[in-house]
Every structure is written in structure tokens, then in C-alpha cells.
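Excluded from the complex is one protein chain; the other protein chains are retained at their positions.
So, chain A:
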Amino acid sequence: MQTRKKYIFLTLLASWLLLFFFGGDQLRRFAFFSERKAESQRNWPHWTDQSFLKSFADPEELQSDGDPSVLSPQERRVAQLSIYKNSRCRMETCFDFSRCEKHGFRVFTYPRDRDQPISESYSKILTSIERSRYYTPNPEEACLFVLSIDTLDRDHLSGQYIHNVDEKIRGFPLWNSGRNHLIFNLYSGTWPNYTEDLGFDIGQAMLAKASFYTESFRPGFDISIPLFPKDHPQRGGERGWLYQDSVPPKKKYLLVFKGKRYLTGIGSGTRNALHHIHNGKDIISLTTCKHGKDWERHKDTRCDKDNVNYEKFDYQELLHNSTFCIVPRGRRLGSFRFLEALQAACIPVLLSDGWELPFAEAIDWGKAAVVGNERLLLQIPSAVRCIHPERVLAFQQQTQFLWDAYFSSVDKIVHTTLEIIKDRLLQHHSRSRFLWNTLPGGLLALPDFSTHLGDFPFYHLQRGSSPSKKFTAFIRATSTAGSLSQPILRLIQAVSGSQYCAQILVLWSCKKPPPPSGKWPQTTVPLTVIQGSSKVSDRFFPYAAIQTDAVLSLDEHTSLSTSEVDFAFVVWRSFPERIVGFSAQSHFWDTEQGRWGYTSKWTNKLSIILTTAAFYHRYYHSLFTEYLPVGLRELVDGLAACEDILMNMLVAAVTKLPPIKVAQRKQHKEAVPQQVGREDGDAGMPLASPAWSPPSHFSQQQDCLNQLVDWFGSMPLVSSQLRLDPVLFKDQVSILRKKYSHLDK
């Protein structure tokens, strides 16, 4: 019995062991054999000796490939200068950086020659440069030069073609074989090949050209600009046509095209095939042969039928009612259609192989357009049908953002060109692709302010960050008394009582020196006095002392309580890109006078928040001082209470949103009349409440408003009908429950 047991036990144990070593493998083979074998053989094999394979380079080689005998860096750079010229120009070989060092990025335009005709578009471009903050009339200071010879149309069959450009250029003493020059061009080459030839030697000049071929584009040197029409506005520009985000983002038509069909010649490959995708339902693709003088000579069998269909649809109507718009190449690569579709929020489907897209160095077109392939035209309908609605919605919004940020006026196109060049000069102070492609766009996000995204008011949500938890109170003192008045003392007390206050800065804009430090009230937060000039625009200078994101801009006569300040700051943290403040005013269109009007009366609307008591982001100080041209700031210094309007317009132009008014105590308003009769004659005196300001100030404000609108090109201010109050404001709840009970009184 005992032995039998032992044997059985042993046998079982043995068989178990056997199974363990071999059976598993056998069974495994059985289980996986059939399905795995077929494909596994063709997969990249797992070499038995793959762990013995040698590395592609031995570590020494990777860490030191240097060979001191070869050219020294200096010699190599010199050698490159002679090799990489003309068609192989790059910034480091064809651009003289040293010209930009002393005066920074300054652009000079050659004086216009009376006898030399200039096209409307080119004169707009020159005006844009002269309007820009980089303009200099002094060639000595200049880093970049722009010719006064109209080089936009270089099609020698065109009436605007200018002859003998070469000769003229050679006569310019500043030409220097084109170094540091920027040449604008919209049309190059002519029938039949429409080459990139400009008809003159551009030498080492940079080319800002529409319809650029990638092959001839010198990356990092040239700039591709969009083709824009003659009547493209100088400044401001029309807004996009998307007024609301529709869900689902579909419009009447899916895909449309209406345009010329080329039967022969360059570009006909695509244009002649477009009619194939027309289905009469959601895809409308209409072509006509009617163009040129002798179209009937080339006409084919389709032409007559097409021409009839062509007239049935209106181009503008199609543009408005389609989700996608085909933007095919014409004779040249770019077309007006591109900007038209962009403005119409009709997502461009590009069929223009080899086109270096406008500003592609900065703009990520993958977010706003479908870059199709001419050869795959017939796949376009199914491809766009497959694009997810959420992506379509994002595309539509991005077209509007790009249109408004970079394309809606000649100013924007030219300034974008200049900013791209400027970014190349100081790589470490340049915009990342993120800045270019996120609201409010590269023109309004200044890398000189900071290259850190968290320092701007716009990107907190995208970066998952939040604005700083403290603010800087910034008080502008203008009293002539030379001593501290009661209001300013009260104000300092109230502000320093706020738990969010980090520091108080006093901008002493009086002729008399500020009182000695002993005279200032004792505060828990540091108080600094900055000596300022009497200019009003000084108020918005980006003082290095302002360290917090939030600035509470105050006037010495402002009266605020601590809880008002606290509440406004808490609200501002929810809206860091806007102006949050107390006293509001409103603009309106005065139909009788045909101009913008301005009111400080109590109205149901507001569009301006006075900066005598307002929170805003310190970035706007930089924007005000650096983005706006000097002339505009001088205008503000000369007119009463104009700086408020300009600041509000600037912020509204950036955000496209109204400012925010918050609750304030009643007493505040009643206190206002006492402040008015101030005897200081300073015209630029910001008033706590212009409701009571003398009529002369009032008309000056009207003037200011209209002059500023003229500069912006359109009215950037946006109206709001709201005020943000504490949650329990004036509610029938015990005062003890209210956090901001003081505001209720």
C-alpha cells in the first residue's frame, strides 16, 4: 500500500514535471500556430543575435565628430557668404544684422518720386509702413529698406508694369546689392508660364511675394504674403462673417466653387477637372469658359452648358452658405478667393500644389484650412465629409481669428510681414508658434514684454495657469499743493487694507517734488513713489516696479472702500484680459452728426471703464506704450480724458469683448461732484466722473473718440448691458451673511 502510494505520487509528479517543461510549449504551439504563422513570417524578424549587433556609431564618434583640421567657424562663415547668395540667400548670409543693432528694428521707405506712378495697393503698403511703429525717415537708423518703386505687378503685359527697374535701382546709393531690402510683389511672370521672374535683379533683397512656389521660396528669408485686392482697406477692415458658432457647423452646401475653367495652359489641369465633383446637391462646382478675349476659339462641348449653370448661382451667396470652399490655383498659385473664403468662414480647401502658404512661417494653416492635393481632387468630397463636426467648428473659428488678426487690412498684412522679419533678428525674443496661432494673435502679443506665456493675460486657460493672487495699486497724483491731500490719504488707507494688495505705487506727476517719505502714511504694504512727467500717457508706462499681473489704476481723487477693491479684484481674476472697474461710460453712433458720440450719463449700456478706478493686466501698459505709435500717444496727451478711451479701445481691439463694470457703493457717486471743481489747469487731468466735467472736455472727448476710431480703422469698442455684483448684492438676506455687506449700504 505504502509503495503503491509512493509510485502513484511519483508518476503524477513526473508527468506534471514533464508537462511543465514540454507540454506547455506543445500546447502553446497548438494554440497559436494557425493564426500567427502566416503574418509572422513577413514581419521584421527578431534576430537571434540582435543583441550582439553593433551600434550605428561608436560612442566616441557620436560625442566628437570634430576634426580641428577643417575650416574654423570664422572661415566657414566667410566661405558661406560667397557661396550662398541670390537664390540661396538666408538671413545669415544675405542680411546685415549689424544694421539693426544700434537702433533696433527700424524700417525706412525710399522717398516717393512724383513722376513715378504708384499703384493704389503699393501706396497702401507704403502708408502702412509709415504708420507702423518701426518707421524711420532716417536711412542711417534703418535696418530694413523698402523701395518706392512699385514692384507689385511684374507682369510685363500689365499696364502697371514699370520698366527699367534695374537701372533705377542701380542709381540708389542705399541699394547695396539689395542687402536689407524688402521687395513686395503680387504678380510675377506672364502668359504662358507665369514664372517667378520679376524682370529685374533683386540681388540679396528679401522678397515678400504672393503666390510663392515652395521651390523658389528661400526659407527663413522670403515671406509669402496673400494676394489682396485693390480695394482692400488700409486699416481696420471688415470683420468676418461668422456671427455665432452654429451646431452642427453645417451650412446649406458642403463644398462650393464658382470660377473660371482654363481649357489650356498652366493651371488648367485642376481648373478643367473641378466640374467633375459637382453633384448639384450639397457640392456645387461651377465653371465658366468665358474669360479672355478669344475664349470661343478654345471652347469645348461643355462650355455652353456650363455657362448656363454658372449664371444660376451667385458667388457671394455660395460663399455665405457653404461649409467648405475650394480654393484652386489659377494661372498663378494664389487667388483672391483665398482671403474671401477666409473672411466668409468658409473653410478653404486648397488645391494649389507647391504654394508656400501666406505667412506659413508663423501661421499653422492646418488649423484653419484643408490643404488638398491637386492630384486627389476626386477624393476631396469624401475627405471633407469625413471631417468631424467638432473639427469643422474649430476650423471655422480659426478662419475668423486669422482673418481678423492678419489679413483684414493692408496694415495687418504689412505689419505681420514686418513682425515676422523682426522675430528673425532676435530669436530669443521672438514669438513661438503658439503665440501666432492663438487669440489675440502675434501682432498683439509682444515678445518684448515677455516670452513666458503665463505673463500674458490671454493664455491662462490653455496653459492651465492662473493670474497672480495680488495686485499693485497705481495712484497718479497730480495735485499742485505739494502736500498730501485728504482723498489720497484715505485712498491709500482703503487700498492697503485689501488682503490682495501687494504694493502701492504713486506716480508723482506734479511740478513740486513729492513729500519726504516720513509724510506718507504708514501702510502694511510697501509704498513707492515714482517721479513722473506731466504727460497723461505716463500713466500707462510699463514701470519695472509693477511686478504683479494685476494693476489697480487709481487717481488721487478716487474714493473707494476696501471691500469694493476686494470684490473688483476677485472679479478681475475671472476676467484677466479685460478692464474691470467702477465708473462706466458709453459710446454710440450719432446719426444726426454722422459721427461717434460719447456719453457719460447713466445709460443701460457701457463700453468704457474709466481708468481712474479700474483693474487691468499690466501687459496693457506695455501694449499701450510699445504697440501704439508715438503720434497717437501725443494725441492723447493733448486731449482731455482721452487716455481712458484709448486704453479701452486698445483692450477691446485685443479682446473683442466689453469691459466689466462691478458694483460700487452709492456714496461713491455722490462724492463725485466735490472732486470736479479742481483748480489745476492740467488739460489731461483724468476726471473721476466726466459726467460733471465742463462742456469743453466733453467735446474734446468726442473728438478724441472719432480720431481714435479713424486710427483703428473701425470702432473697436463693444457694449455690455451688465454689471457684476456680489452674489447676495441687495438680496433680502441678513447683512451678516454677506461677504461684501459694505457694498449694500
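Keep this in mind: contacts are C-beta pairs under 8 Å (C-beta built on N, C-alpha and C of every residue); 3 or more make two chains touch, one makes a residue touch a chain; residues count from 1.
By definition in this document, contacts and distances are computed from a predicted model.
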{"item": "Protein name as given in UniProt for the chain not displayed, \"Ribosome biogenesis protein bop1\", \"DNA polymerase delta small subunit\", \"Exostosin-2\" or \"OSTM1 protein\"", "value": "\"Exostosin-2\""}
{"item": "Absent-chain contact - pick from A:198, A:502, A:525 or A:570", "value": "A:570"}
{"item": "Selected residue (touches chain absent from view) among A:198, A:263, A:371 or A:525", "value": "A:371"}
{"item": "Touching the absent chain when the full complex is considered, from A:584, A:632, A:649 or A:708", "value": "A:584"}
{"item": "Selected from A:74, A:264 or A:517 as touching the chain missing from the view", "value": "A:74"}
{"item": "Residue of A:151, A:400, A:622 or A:648 touching the missing chain in the full complex", "value": "A:400"}
